[in-house]
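Just passing along the structure, written as structure tokens.
Only a single protein chain was left out; the remaining protein chains are all shown in position.
Presenting subunit A:
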């Protein structure tokens, strides 16, 4: 009887080891994935609390753009939708089926509604960023693949013409992204001719900066309104000077 018990225990241990190795495989291979959400997604935190992970947006997408995150896609929230523009970008359907299908309004139609009609150009899925060192246009080679691919050509992505001092007779055709208009659809990233795209869509919160209220654009009408009711008291750290003297580095 003892031997039989030992064999049984052995079976159990081997089985559990197998299970453990699969857990390890699922978690250890996890690769961080950019949180590029479908159009009209709420702010990341709010999106995560709202998304029921049903995949109706994934099924609604006619281009198979969206994927649901699995255990191996770390950092996105398991089961929530995201897309990888270099594989399949968002093709910006006018009727935005993914948003219409969402049962919990984690994709909030209000965010892409203008004058009572859906407007995909209001989507803010991410923002495109150009790697100037590896963009062939910055080499002086004429490439406007991303510019031509942009659905909001000359608005979200425009070309800056610059004289090429090296040759003296050619122009640089430099792609410039305007983050006010860029929807982050990623068509530019897909179109990019370099081995690894030199124009990449990143989540907006990773890229977009924020200027303090103390900077006023004098040439923009009404921009000084933010100075109204502002706290004008000086906030000085009286000990700062003493600290400066007492610390080693002078």
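The rule is short, and it goes like this: a contact is a pair of C-beta atoms (placed from the backbone, for glycine too) under 8 Å apart; a residue touches a chain by one contact, two chains touch by 3 or more; residues count from 1.
The rule is short, and it goes like this: contacts and distances are computed from a predicted model.
Missing from the rendering is one chain, named in UniProt as "Quinol dehydrogenase ferredoxin subunit NapH" (options: "Fumarate reductase iron-sulfur subunit", "Quinol dehydrogenase ferredoxin subunit NapH", "Carbohydrate ABC transporter permease" or "Ubiquinone biosynthesis protein UbiV").
Among A:105, A:131 or A:144, only A:105 touches the chain that is left out of the view.
One chain is missing from the display, and on subunit A it is touched by residues 8-9, 11-13, 15-16, 18-19, 22-23, 25-26, 45-46, 48-50, 52-56, 58-59, 68, 70-72, 77-79, 101-106.
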